[in-house]
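Every protein chain except one is present and positioned as in the full complex.
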Amino acid sequence: MSNVNLEQALLIAKTALEKGREMKFHPLTVIVLDAGGQTKTLLREDNCSILRQDIAMGKAWGALGMGFGGRELARRAEQMPNFFVALNAMSGGKMVPVPGGVLIRNAEGQIIGSVGITGDTSINDEICAVAGITAAGLVADTGDK
Amino acid sequence: MSNVNLEQALLIAKTALEKGREMKFHPLTVIVLDAGGQTKTLLREDNCSILRQDIAMGKAWGALGMGFGGRELARRAEQMPNFFVALNAMSGGKMVPVPGGVLIRNAEGQIIGSVGITGDTSINDEICAVAGITAAGLVADTGDK
Amino acid sequence: MSNVNLEQALLIAKTALEKGREMKFHPLTVIVLDAGGQTKTLLREDNCSILRQDIAMGKAWGALGMGFGGRELARRAEQMPNFFVALNAMSGGKMVPVPGGVLIRNAEGQIIGSVGITGDTSINDEICAVAGITAAGLVADTGDK
Partner (left out) sequence: MSNVNLEQALLIAKTALEKGREMKFHPLTVIVLDAGGQTKTLLREDNCSILRQDIAMGKAWGALGMGFGGRELARRAEQMPNFFVALNAMSGGKMVPVPGGVLIRNAEGQIIGSVGITGDTSINDEICAVAGITAAGLVADTGDK
């Protein structure tokens, strides 16, 4: 299993926050998980509301948990709501099936981690995650192919 | 981060209960949280049913957790039910997206706490929360702008 | 079942905090439960650390849960540590067997609620709880008879 390392994770997270400030988005919280679901880094901007770190975790963990980006998770949650209720219960609430949960893939297409980000609209959150992953020379998988 | 203090919190809570009695509402339970989500005060009127303190907490905490008043949370829960199922699971049930969860803002517009109140209809509950926050010289954000 | 009412509870809690300030104790958090274990009121002074509300609840709830004041609970926890580990697990951690959990009795000796208070040493916390209960014309049961 290849894994995003701390240096890459920190570059991803910091770039995502910079992108948000540049776009004048609301304050963001970003988390980067490795392929084993462990947190590599979390950055929470000042004035984020107090559930943001859990939502960021839910987006990142949900994407990694199922192996799909947030957009695909959102489509599936729409089609199979009862399944997602079950996934939520089994994961202790760590499953937020919306955009802004983005898989990190390496050049070979392997999943090496994921990003979860929240604070603005889900679509805007996702823009920042993609900017961060791209800046690290890695491939962002939002769930739309 | 500024925070509501105990003196303000107690004035808010007592005024809210007085408003309810004046309007002949059902017995109310009111909670005031600071900006970090910690309880500053809770007052539970005699003859409140036994889930009221948890509902009051859920309204106050949900508003603070997402940074929106209860009316905006209610609209979003309507539009994104799957997301709110997830928020509920991740917060251990501390997310009640209905009116009566009201953000407390200072003159500069910063969130310095929140009120959650329950016992009568959600709309009536909210009237009492707003009365309390206003009496303390602070700004009530119900989620309608 | 007789029950402490909100007016009595608020008098107990406010008097307890005033006693603490008069004695120059650390900032205190005080909770008053009714005989059914429901919160009547909670007051948390500014600058209390963030676990204080749970500790106050654990002192009040533990006393009520077993029907003994905190001093007697402390003696029993000393003698039967494994039993208290079990009580803690079964109550979800709401069992803090130390002084500062004080039963509220009426003139007939019936338990009508309890106080939990924390912030200074357990013995000092207890002084404030007793001052509050006495001010309300009720009988404080610390577990020492």
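Per-chain residue numbering starts at 1, and chain names A, B and C are given in the order in which the chains are listed.
As a convention for this text, a residue touches a chain if its C-beta (ideal position, glycine included) is under 8 Å from a C-beta of that chain, and two chains touch if they have at least 3 such contacts.
No experiment lies behind these values; they were computed from the predicted model shown.
Note that the absent chain touches A, B, C when the full complex is taken as a whole. Among the residues B:Leu11, B:Ala35 or B:Val85, only B:Ala35 touches the chain that is left out of the figure. Remark: the omitted chain is touched by one listed residue; of C:Met95, C:Ile111 or C:Ala131 this is C:Met95.
Although one chain is not drawn, its touching partners on chain A can still be listed: residues 3, 5-6, 10, 36, 38-46, 50, 53.
Summarising the interface, chain C meets the missing chain with residues 47-51, 54-55, 57-58, 74, 77-78, 81, 84-85, 88-89, 91-98.
Take chain B: the residues that touch the chain left off the picture are 1-3, 34-38.
Please note the rule applied: only the chains that are shown with their structure count from here on.
Taken as a graph of touching chains, this assembly forms an open line, each chain in contact only with its neighbours along the path. When chain A is laid over chain B using CA atoms, the rotation angle comes to 85 degrees (nearest 5).
Averaged C-alpha coordinates put the centre of chain B at 26 Å from the centre of chain C. Shared interface positions of chain A, defined as residues touching 2 or more other chains, are absent.
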